[in-house]
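Note that one protein chain of the assembly has been removed; the remaining protein chains are unaltered in position.
Now for subunit A:
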Amino acid sequence: MSFEWPWQYNFPPFFTLQPNVDTRQKQLAAWCSLALSYCRHHKLYTLDVMEAQESPVFNHKNIDRKLSTDAILIVFEELRKKGNLEWLDKNKTRCLVMWRRPEEWGKLIYQWVSKNGMANTVFTLYELANGDDTESEEFHGLEDWMLIRSLQALQMDGKAEVITMDDGKGVKFF
């Protein structure tokens, strides 16, 4: 399924930080939405600010408009405030993008586990995210850092336990 761009994407002023406060609010909300759905569509979990600048999201070559680095950082700050983004470094060059929150991932994983009657089974993290069995699941390919957070969320709920094994981490579901 190809990515559907919102109408604002083809609207040249969308790439200029709006001076009017109300309009800017709408603009930033639309940018947050676009950034998250783009990451979701392409299963991106981390973003590098320099790279992002050149990605089609923030650089629309067809209409010769791009979002400035300053504006990108403002959009990212909005995402951070909403809990969808975390900076990996003090200099704000790389960040984690959570287009789905850990609790939501945990829920999906647990649903799969219940559906397949796999309670009380132990999985390695690799099996869970990259095994053949989970290939058609949305959480397939989930990066480790997010997987662990999701499992920790389930752990808080008493639905799972993260265990350390010889060659890495694993998880047991209840």
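Convention: a residue touches a chain if its C-beta (ideal position, glycine included) is under 8 Å from a C-beta of that chain, and two chains touch if they have at least 3 such contacts; residues count from 1.
Definition applied: contacts and distances are computed from a predicted model.
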Among "Multifunctional methyltransferase subunit TRM112-like protein", "Vacuolar-sorting protein SNF8", "Serine/threonine-protein phosphatase 2A 55 kDa regulatory subunit B" or "Glutathione S-transferase", go ahead and choose the protein name stored in UniProt for the chain not displayed. "Vacuolar-sorting protein SNF8"
By the document's definition of touch, the residue of A:P6, A:P56, A:G141 or A:G168 touching the omitted chain is A:P6
Applying the definition given at the start, please give the residues of subunit A touching the unseen chain. 6-7, 10-16, 18-20, 22-23, 26-27, 29-30, 33, 64-66
